[in-house]
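The complex appears here minus one protein chain, its other protein chains still in place.
Going in written order, the chains are labelled A and B, and every chain counts its residues from 1.
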Amino acid sequence: MSQNASRSQTPAFWRDERLRGWFFQAVLLAAIFYVLYSAISNARDNMQARGIPTSFDFLGHVAGFGLNQSVIPYSPLSTYGQALLVGLLNTLLVSALGCFFATLIGFSVGAARLSSNWALARLAALYVETIRNVPLLLQLLFWYVAILAPLPGPHESFALPAWRLAVPGAAPALAALVFAALGAGLLFLARGRERRAASGVGVTLAARIGGVALVLAGVALASFGGFGGAGLAHREGAAGLYLDNRGLTIPAPVFAPAAKWVALALGAAALFSFLWRLFARRRQKAEGLFMPVWPVAIAALILLPLAAFFLTGRPITLSEPILNRFNFEGGLRLPPEAFALVLALSLYTAAFIAEIVRGGVQSIGHGQSEAAAALGLRPAQTRKLVVMPQAMRVILPPLVSQYLVLTKNSSLAVFIGFADLMQVSGTILNQTGAAVQVIAIDMGLYLLLSMLTLLLVHLYNRRVTWSAQR
Amino acid sequence: MIATFLRQAPVEAAPPPPLESGWLAFVRKNLFGSFTSSLLTLASLAVLALIVPPLWRFLIADAIWSAPDGEACRAPGAGACWAYISAKTPFFIYGAYPAAERWRVNLTLLLGAALIFWLLTPAAKGKGAAALGFFGLFPILGFVLLHGAPALGLPVVGTNLWGGMMVSLLVALVGIVFALPGGILLALGRTSRLPALRMTCVVFIEFVRGVPLIAVLFMANTMLPLFLPPNWAPDRLLRPLVGVALFASAYMAEVVRAGLLSMPRGQYEGAQALGLSRVAMLRLVILPQALTLVIPGVVNNFIALFKDTTLVAIVGIFDFLRTVDTARLDPVWAGPTIAATGYTFAALFYLICCLAMSRYSQRLERRLAVGRRHQTRAMV
Partner (left out) sequence: MPKAPFSLSAVSRLLAFLFGAALLFFGAARADTLSDVKQRGSLICGVNTGLAGFGLPDDKGAWTGFDIDYCRAVAAAIFDDPSRIKFVPLSGKDRFTALQSGEIDLLSRNTTWTQSREAGQGLLFAGINFFDGQGFLVRKKLAIASALELSGASICVQQGTTTELNLADYFRTHGLKAETVVFATADEAIKAYDTGRCDVFTTDGSALYSERAKTLRPDDHVVLAETISKEPFGPVVRQGDDRWFNLVKWTHFALLDAEELGVTQANLDVMRQSSNPEIRRLLGVEGNYGAGLGLTADWAARIIRAVGNYGEVFDRNLGARSPLKIPRGLNALWTKGGLHYAPPVR
């Protein structure tokens, strides 16, 4: 008997990949559904048994607790919903300040790490390694408990002295000129002799150090004029910046009604800069003419509002903080909690940003800077025109994700009592017990922030992927 | 006859020009190469002069190395109070764990350290056994040792007595033990073809990565008891451990996924051409290579997790940092330098541990990067 030739081509149903896949997914979905269902019903039962509110109505109840800092008016008679709003605004404020300072410090430290000066590079590396390997909470507690809390009270606060420009006295000015001349002469001498190899290395090195020291001494004399203060920069009273255990007090800006013209001028300058940039880029592409963008933009952003400021009769003034019996009145005060949080977050994230910057710049191959040098560009021009634009493309996505990490790290405020979103939620949780609702709101807000940021990064990535990726 | 000159012996090598070698040349080139460079060097020296002498005075010169109580440390001009640290060291390491049972903690930590060394030494053999031991047997053994089992003659020590370095290391270990398998599963799920599985994993990973660890800890601490039936009250230490394990898995999943995605398609196709089933392909071809690729990322993740264990203090767990923080409230030792001393000690501990781990990770990365293109390290 011959075998039945018509063998079925489809495999048995338990071997079919597609069927197995569907079956497995069905089981997975059923399991997830079951777990969620039992979790939710358990939660409902438990919450009803313990008298915990099961809806969001409690958000309209009176909070009954105060908050140390809020950007909007808040009192213990405000509602829970308003307390959460205050928390959210505080989180955004601290994150914005932290991101700003972290970027500033991070880029500086990153540039320092790439510097050819060995001492500076090593110092920056020490900073980065130390900060990156100590937990953020420890750094935050260190700043708050060990540095800011033991500061003296308002009557003995550290004050920034006010420096004003004055005409320097004759003696310091003369001494300054003499020192500067001597120092410059020494430097030239050292350079000349070194070029001709007329002196040993040690001697020229010592001469160079001496020359630099003399020039610096001259500058210092001209500015500060010895201990008598008869130099260019004159100490006179306090500048209105005070640091004590109640916080950092700075002068507060007071806006007269005419200040809106200054704001309008600022807006107009921003618009103008944006349009100028478009125009300059188009002109450059069409005709190859190199039109300066940043100098014009910065000039517009500074000069236009300044002109509006003076033309409308100086509508913005600074109100100096005055020390009364207990505290400073009249200035803006940043409580030590907020100050410590911003400080710790900035320094910590700056270390990571420095590494990102360093990695970004080093990822640009050597060939780029060598080719630029071959074309005759100076090192500064190479950096500005060739290396940094390419490096920025590599740096931006991890930089933005570091901003996100900073925003999430700002939740450490619960440890020092700063009224950010998590801390306020914790207080509301303790008072009402409505854990599910409060945590759902928290998570929702943080997820919203993450999603927005990820969307921006995604759009940016799409914009730059037209360029050839190696 | 033209006179020729033929050297019989090679010429002595002349010494290098004085400007190009030696420490003076180094100093000249790197420290005083240009005017700005010289200024920067002087500025750096000024910064060092401002910071190092007071630090030296505080930490070493004026420090009190041994004292019976806080009197000597309260004296004006006293520096760091290391006597306080040495007096509190058992508390910092074990928390309130009974003194008689501390050998159990030592045994558990030694076992864990031995297993980790075995796993991480590249030259060691029998990694499969080590992995089984570390991920399978060690958690059970560790739990039995630390918590106690009356049947085996080990008295029960409640988790409210655990504290200090022991708890920090425990949380970190639990994180890594559950994060690696969990991360691999999540990563595989996220790269799977099945849409429901992929969606679930994506939602979970993005959800956990988008919120701060403190929110996850709050959720685990307050919501877990609500979601479970009333008589399943979870232990106070278990809840943050669950939160940390979930959190670490999500971050690990991203690292492993990066490794999976960077595997060339040829590997998948070759394995399929050989007729390997899906599971066999993953087990024998893909995962070994992908995991080797991402070991530096995994170690980085672990360093970040180790630093993040300090956050469990928010739900009342007495981890190392919290014990240091509460010990400074002791009235016997109260003084102006206690806070700074305690924090310096904690910082040194974390610094040494994390530096060691990151040095190891860099060495490993260098070894593994031979023959591979330079990759930008993912920042977590």
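Here is the rule we go by: a contact is a pair of C-beta atoms (placed from the backbone, for glycine too) under 8 Å apart; a residue touches a chain by one contact, two chains touch by 3 or more.
Owing to the predicted nature of the structure, the values given are computational and were not obtained by experimental measurement.
> Using the document's definition of touch, tell me which of A:15, A:195 or A:325 contacts the absent chain.
If we include the chain that is not displayed, A:325 is the one touching it.
> Just name the one of A:152, A:192, A:267 or A:292 that touches the chain not displayed here.
Among A:152, A:192, A:267 or A:292, only A:152 touches the chain that is not shown.
> Considering the whole complex, which of A:76, A:202, A:237 or A:267 touches the chain not shown?
Checking the options A:76, A:202, A:237 or A:267, the one contacting the hidden chain is A:76.
> What chain A residues would touch the chain not displayed?
64-68, 75-77, 149-150, 152-153, 245-246, 324-327, 329, 335-336, 417, 427, 430-431
Please note the rule applied: only the chains that are shown with their structure count from here on.
> Using mean CA coordinates as chain centres, what's the chain A-chain B distance in Å?
Going by mean C-alpha positions, chain A sits 26 Å from chain B.
> If we count contacts the way the header does, which residues on chain A are in touch with chain B in the complex?
Chain A reaches chain B through residues 21, 24-25, 28-29, 32, 39-40, 42-43, 45-47, 49, 115-120, 123, 129-130, 132-138, 141-142, 145-146, 150, 187, 194, 197, 200-202, 204-205, 208-209, 212-213, 216, 352, 355-356, 359-360, 363, 394, 398, 401-402, 405, 408-409, 411-412, 414-415, 422, 425-426, 429, 435-436, 439, 442-443, 446-447, 449-451.
> Provide the residue numbers of chain B that touch chain A in the complex, in ascending order.
The touching residues are 18-19, 22, 24-28, 30-33, 35, 37-42, 44-45, 47-48, 193-197, 200, 206-207, 209-215, 218-219, 222-223, 225-230, 303, 307-308, 310-311, 313-314, 321, 325, 336, 339-340, 343, 346-347, 350-351, 354-355, 358, 374, 376-380.
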